[in-house]
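A single protein chain has been removed from this complex, and every other one stays in its place.
Right after this comes subunit A.
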Amino acid sequence: MQTKRTVFGNRLLPYALLLPQIAVTVVFFLWPAAQAVLQSFQREDAFGLSTTWVGLANYLDLLDDPSYLNSLKVTAIFAPAVTLLSVGLGLVFAASLDRLVRGGRAYSTLLVWPYAVAPAVAGIMWWFLFNPTVGLLPYLLAMIGYRWDHALQPTDAMILVVIAASWKQVSYNFLFFMAGLQAIPKSMIEAAAIDGAGPVKRFFTIVFPLLSPTTFFLAVINLVYAMFDTFPVIHATTGGNPAQSTNILVYKVFVDGFIGLNLGSSAAQSVVLMAIVVALTVIQFKWVERKVTY
């Protein structure tokens, strides 16, 4: 097989073409990341007037800190829940729409819309819907005898942030699943149908296995989204409350660093967070990928 190769006449040209991308990576990723690693070994007052080298103390303090361990636990619930809910719903919507004969375009347009909503706006909207004093959903829930109170009940608060964070991500997942479904040969499904397999059976034995590369890719993307990009949702809804029950790792980095001005600890936390996400991605690519049929 012949591969297409581009040959540059000038040896410097390829590097010059790469330069903008490298510059962006260095300025917006490598440099701040290096700064965070450096700061995580220091203890500094807010104004940067006195800096002391403390070695691993910031990291060791984290292991002792019940609120940090709590944040780990909260993230361990939050991130998989968001991933499961948003990927799951995305798949359900895409599979249902695939079987729809008419009106598919209208539905898919509507399903994609939430993705255009800024996370902070989505957060505020859910906060309104679930507000115990003025919200619509607590009012409806009260009719069936459930007293909704995310200001005090950790479970309610967790449900709220998971829904708010998953909502707009469903659109994203939906789009990918739609594309994935279109790539599945219709002849296979028809053959199974002729053999007497019902829609549910066909989905689980043919469609879902063939979608697994998409599912795998989305699982990684959504997990990273839940761990890093959900800051505005938390900020606009619960602010990590009540009693830190929705204080996920990335939000805690912000609170400790920008509100509490404890820069050393905040930097150490962000380094740990970085390591967790890198490790998760490596694990998924190394092990999970092998079980995926491409």
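We adopt the following convention: contacts are C-beta pairs under 8 Å (C-beta built on N, C-alpha and C of every residue); 3 or more make two chains touch, one makes a residue touch a chain; residues count from 1.
One rule holds in what follows: contacts and distances are computed from a predicted model.
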- line: UniProt lists the protein of the undisplayed chain, choosing from "3-hydroxy-3-methylglutaryl CoA synthase", "Cytochrome c domain-containing protein", "sn-glycerol-3-phosphate-binding periplasmic protein UgpB" or "ABC transporter", as "sn-glycerol-3-phosphate-binding periplasmic protein UgpB"
Statement: Full-complex touch with the removed chain, picking from A:Leu63, A:Ala116 or A:Val134, is A:Val134
Query: Looking at the whole complex, which of A:Val37, A:Ala151, A:Leu175 or A:Ala193 touches the chain that is not displayed?
result: A:Ala151
- prompt: Just one of A:Ala46, A:Leu63, A:Ala116 or A:Met143 touches the chain that is missing; which is it?
  reply: A:Ala46
Field: Residue touching the undisplayed chain, where the options are A:Tyr15, A:Tyr146 or A:Phe258
entry: A:Phe258
Query: List the subunit A residues touching the unshown chain?
result: 43-50, 131-134, 151-154, 239, 241-244, 255-256, 258-262, 264
